[in-house]
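All protein chains of the complex are present and in place, except for one that has been dropped.
Per-chain numbering from 1; labels A and B assigned in written order.
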Amino acid sequence: MTARYDIAVIGGGIMGCATALRMAEGGMRATVLDQGDLGQGASGANAGTLSLQIKRVKLMPYALKGHHEWKAMGDAVGFRKTGGYTLAFTERESELLHERQTLKAEAGAPIEFVSNNHIRNAEPNLTQKVISASYCPEDGYANSSLTGQYYRGRLRDQGIPYRERCPVTAITQDGAGFALDTPQGEITASRILMATGAWLKPTAAMLDVDLPVNARINTVSVTERLKPLTSTVIGHATGLLTMKQKTNGTVLIGGGWQGRGTPQEGRGQVTAGSLQPNLALAQFALPALENARIMRSWTGFEANVPDFYPLVGALPGVEDAFVLGCVRGGYTIGPYISKLMGDFILDREPELPLFDPGRNFEED
Amino acid sequence: MIRLAPDQSAQIRRTEKVEFTFDGTAIWGHAGESLAAALIRSGRLHLRDAPEDADPRGAFCLMGLCQECLVVLEGQTVESCRIELQPGLDVTSLRYGADG
Partner (left out) sequence: MLLLCGTAQMADLIDILVVGAGPAGGNAALAAARHGKHVVLLDEQVKPGGQIWRAKDSSILSAPQTPEGSAGDALRAQITKAQIDHRGSTRIWQIERQSEGWDVHVLRDGQVERLTTKTLVLATGAHEFVQPIPGWTKPGVFGLAGATALFKQNLSPPGQRTIVSGTGPLVFFVASEIRRLGGTVAAVVTPNTRRDWVSKLPALARRVDLALRGALWIAHIMMNRVPIFWGCSVVSVEGVARVEGAEIQKLDANWAPKGETWSIDADSLCLGHGLIPSIEAPQLSGITISYRSDLGGWVPDIGQDGATSVEGVFLCGDGAGIRGATAAELHGTLAGLSAAEHLGARTAKERATLRPRFNRAARFGLAMTALSTPRPGFAMLTKPDTIVCRCESLTQTRISQEVEVGAASSNAVKSGLRAGMGPCGGKYCQTAIARFIALHENRPEAEIPPSAPRPPLRPVPMSALSANFDYDDLPIPKPAPL
């Protein structure tokens, strides 16, 4: 049995690790526990897109701050600010694009609409079938595969103990705090933070709290290395495509196409029925992909709640227990919103409002 | 010299020799054999450069797994160990520095 921590963070993704770092800066003795390796859930499986064009209007201030965090992390997380285009191929998509990007621009994202001539010059390998497009110079990407390596290094540098392959199987609370059962022994802490992403529901259930969290099962694929074809982050007005060519030449293709499986059962599965149209759309946008081979496809579980806003605050009904989960744009916003979470637990005034996990999810 | 297992190479009958090109050089092989086999026989072992360090590479596993024997055929990267040789194939090595 180890000494009691000020806080035990369950879940070693971006949010768990970044919050632990913030709290340690504030003087707390924190530990991070993960059921697998650090950064292997949604934090490590997502497509790494950092695009203001696909963020929610109300979350734009958080996303703008998130971009600054990623930029500061820089090469260590494979950050690249490339700019990004969102494409429309039909009149309907074009209307949708204008309506939505205008609202996002008003919310503070430097999004502009560009001429077809502009996009053909900037991205000559894209299909000629683009009828309108928006551009955001702030957009880019990071390499989500490096999440675990990055935070493992940060936690080690800061002397924050972490345990991998350490699933929490039961949580009990007494007057002094919490006791967590794990295969590596009991861990005790005065407070706990649940940052288990798509696994938040079973985590909270250990304290008899029902969080309305389910999982989206997003599919991501990558090609073999190709000669340079595109230099920006490419999106689609419907959100069905994200695509970027990494510096090593591979093209990463996402777009939220759904695989299947549940977090409780372990890994999600890619389905051919989702994968094929996802890749076909990518090839439609970038015809030169025709000659590429797909190397790997995988899925990541993204937490989802009925109103699609983050969960950042106190676990309802349990003193000294906290929840942090980000729905939509968690990769972009995660490093920033974790600071707000850390500040809240440290009893500091957060810079921007939190998102009460106990709210009524039916209202917006 | 005693040969318990005799050299049988002279007893093997193959299809006619056909020509193909590798990086522009004419090479012959037997129609129907694997492209990798024809390249190995011709002494063209260096088929590609490793993308990270330009280390020379060639066929290794010969069973379609290792992806070391990749070459370019009609704009597509293919495993030369799984391509059947036909006359007139225009094959290029895979050098990442050299535009694809």
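The criterion applied here is as follows: a residue touches a chain if its C-beta (ideal position, glycine included) is under 8 Å from a C-beta of that chain, and two chains touch if they have at least 3 such contacts.
Everything quoted here is computed from the prediction, not taken from an experiment.
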- For the chain not shown, touching visible partners are A, B
- Candidates A:D181, A:E224 or A:D356 - the one touching the absent chain: A:E224
- Sole touch to the unshown chain from B:I27, B:A59, B:V72 or B:V91: residue B:A59
- Looking at the whole complex, which of A:V114, A:L240 or A:A314 touches the chain that is not displayed? A:L240
- Name every residue on chain A in touch with the hidden partner chain. 36-40, 44, 54, 56-57, 89, 92, 96, 100, 103, 145-149, 152-153, 156, 164-165, 222-224, 238-240, 267, 269-273, 275-277, 279-284, 289-298, 307-308, 328
- Task: Go through chain B and note every residue touching the omitted chain.
- Result: 1-15, 29-34, 37, 40-41, 45-47, 50-53, 55-68, 70, 76, 81-82, 84-85
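The definition used in the following text is that only the chains that are shown with their structure count from here on.
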- Query: chain A to chain B: how many Å between their CA centres?
  - Reply: 44
- Note on the structure: So, in the complex, the side of chain A touching chain B is made of residues 224-227, 248-249, 291, 293
- Touching chain A in the complex: which residues of chain B? 51, 75-77, 96, 99-100
